[in-house]
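Every protein chain of the complex appears in place save one, which is left out.
Just so it is clear, A and B label the chains in written order, and each chain counts residues from 1 on its own.
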Amino acid sequence: MTTLDSRLPPPRRLRPWHGLERRLRDVGISGRTLVIAAPAIWLTIFFLVPLVVVFGISLATKQFGRPPYSPLLTTDEGKVQLTLHLSNYVRLFTDPLYVAAYLSSIRIALVATLITLVIGYPMAYAIARAPDKWRNILLMLVILPFWTSFLLRVYALSGFMRGNGVINQILGVFGIEPLVMMQTDFAVYVGIVYTYLPFMILPLYTNLVKLDTSLLEASADLGSRPWQTFLSVTLPLSLPGIVAGSMLVFIPAIGEFVIPSLLGGPETLMIGRVLWDEFFAATNWPRASAVAMAMLVVVVIPILLLQKAQDAVVERGK
Amino acid sequence: MRRGWFLPIAATLGFAFLYLPIMSLVVFSFNESKLVTVWSGFSTKWYGELFADPQMLGAAWLSLQIAFFSATIALVLGTLCAVALVRFKRFRGRTVLAGAVSAPLVMPDVITGLALLLLFVAMEGLVGWPSGRGVLTITIAHATFCTAYVTVVVQSRLSDLDLSLEEAAMDLGATPVRVFFDITLPIIAPALISGWLLAFTLSLDDLVIASFVSGPGSSTLPMVIFSKVRLGVSPDVNALATIIIGVVALGVIGATLFSMRSGRARRA
Partner (left out) sequence: MAKKPQLAYETRPWRDPAAKPFVRIKNVTKKFGDVLAVHDVSLDIFKSELFCLLGGSGSGKSTLLRMLAGFESPSSGTIEIDGQDMTFEPPYDRPVNMMFQSYALFPHMNVEQNIAYGLKRDHLPAAEIRDRVAELLALVKLQDYGRRKPNQLSGGQRQRVALARALAKRPKLLLLDEPLGALDKKLREETQFELVKIQESLGVTFIVVTHDQEEAMTLATRIGVMNQGEIAMIGEPTDIYEYPNSRFVAGFIGSVNMVEGIVTEDEPDHVRIRSAELGCDIYVGHGVDCAPDQILWWAIRPEKMELSRDRPEGLNGANVTRGIVEEIAYLGDISLYQIVLESGKRVRVSQTNSVRGNPDAITWEETVYITWGDNAGSVLTV
């Protein structure tokens, strides 16, 4: 066996990347820096800076013209002047509409999440316990609606629930008076449950399918009835799945716009809709910005902190 | 364990709840009458009407283009971001990057849309770019929030990847860039595909953000649908929905069969 070294061409010459990498490294840029920089720059410009802009404009006032808000910085005889208005924030607290909208958003999202959990949990459990050949098909049936249009699903539901819709026609066959379901808070609840049910089922399923059935057998062996086993073994062990699923429903539900505007009535107050109307109907950009900032502080930041705490718990659990 | 009756019944009712509205929508898309809820005979005329509607078709084409480009941008940015977060444990601004990439997941669409619109207006005033709102601004907006989703998908696959595979390639003479293209990329490819598809779907589906950052003449499909259904029922939307559901169903069923088969091959 001849040795390899004598037959090998010198290695360096053959690496096309080598020259480029080295040249970049000479000016202090490593591949690593490039990998980090590209998404970091994009997210800074299109995610972080916009939030700062929103905050800035929330301190302006509405005025007619383009853009429809007062400038923060004005030059007056060569002096730069900064004008900040707190009126939008004052208004948020004094006008009962806003406070009511925040509270009702939280309430609607919370109640809808609970209903979704109650409906989704048995479904997830049934799929997790289904025979192998069924499981993939059932799972596919859960995922399928998620890939179809969200908007069209809400629309389908509205066709189902309206005055002369399918439900009322079926009720009519039994001689029952048509129910008014559309344009009520009830319709909003149904809409949220309907559209976000897959988000509840999937994390619950992932959790429940990993549940070791010998734990259930052990519990039964030690004298628990099925419901006791469920309460004392299954439910506590599936808590991470419950939390994950609930977060996935609660978070988008709270800022929901499409569902309340298509299914809800005029009295259905949700903060996403208020912001939308403030912006599109009233063209009050500064007010809309203030609503957004308040939403960020009241809703988004607590959720982020909660998630961080949850991650820390999970991390420690490992 | 004895199988109870509760779970099967609950699951059946749950699936009925999920599917009955969609089914009725599909059925009534073949309804003769304009009244979408009263059956008056089979007809495909709403499909004909749909394909004769230039506004709808134009919006669909626009949405597909935007979805394609924003999903592709999001794929590149999200993959880079996932590599940075999984592979580089310590760098300045890591926490900020991790936060900025996951925040859009919990950010209500109305805030994202408003914030990006205000940015685009401010940028136009300061640097003259982007001039006006339209396809470009929608694509940027969609790419930004889709990056978050791609990052999550790729990140989870990447952190499952056995580091010694990359080390083995390096040990056999591959430079880090080669390692990425020879080893890492092929192994995380399924995650990249599902990340891209997810981004594509999310972009295609988005109404709220697009409504904020679009301009005159750049109405996306969801915007057109929304303006139609807001005024009440519209049978050609039923027809469109049926087509979309059909395409998605075929895709999902195909993907499920494929993964089931390859799963079986792997076990064999």
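Simple rule for what comes next: a contact is a pair of C-beta atoms (placed from the backbone, for glycine too) under 8 Å apart; a residue touches a chain by one contact, two chains touch by 3 or more.
Since the structure is predicted, the reported quantities are computational estimates derived from the model, not experimental observations.
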| item | value |
| --- | --- |
| Contact residue for the chain not shown (choose from B:Leu20, B:Leu64, B:Ala122 or B:Met170) | B:Met170 |
| Which of B:Lys45, B:Arg178 or B:Lys228 contacts the chain that the document leaves out | B:Arg178 |
| Full-complex contact with the absent chain, from B:Gly4, B:Gly93 or B:Pro186 | B:Pro186 |
| Contact set of chain B toward the excluded chain (per top definition) | 162, 164-165, 167-175, 178, 182-183, 186-187, 266 |
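By definition in this document, only the chains that are shown with their structure count from here on.
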| item | value |
| --- | --- |
| Interchain centroid distance [CA atoms averaged], chain A/chain B, Å | 14 |
| Chain B residues touching chain A - in the complex, by the definition given at the top | 1, 3-4, 6-8, 10-11, 14-15, 17-22, 24-25, 28, 35-38, 76-78, 80-81, 83-84, 88, 91, 93, 97, 99-101, 103-111, 114-116, 118-119, 121-122, 125, 140-141, 143-144, 147, 151, 173, 175-178, 201, 204-205, 207-208, 211-212, 222, 225-226, 229-230, 233, 237-238, 240-241, 244-245, 248-249, 251-253, 256, 260 |
| Touching residues on chain A, where the partner in the complex is chain B | 11, 15, 17-18, 21, 31-32, 35-36, 38-40, 42-51, 53-54, 57, 67, 119-120, 122-123, 125-127, 129, 136-145, 147-153, 155-160, 162, 164-166, 169, 194, 197-198, 213, 216-217, 220, 226, 251-252, 254-258, 261-262, 272, 275-276, 279-280, 285, 288-289, 292, 295-296, 299-300, 303-304, 307 |
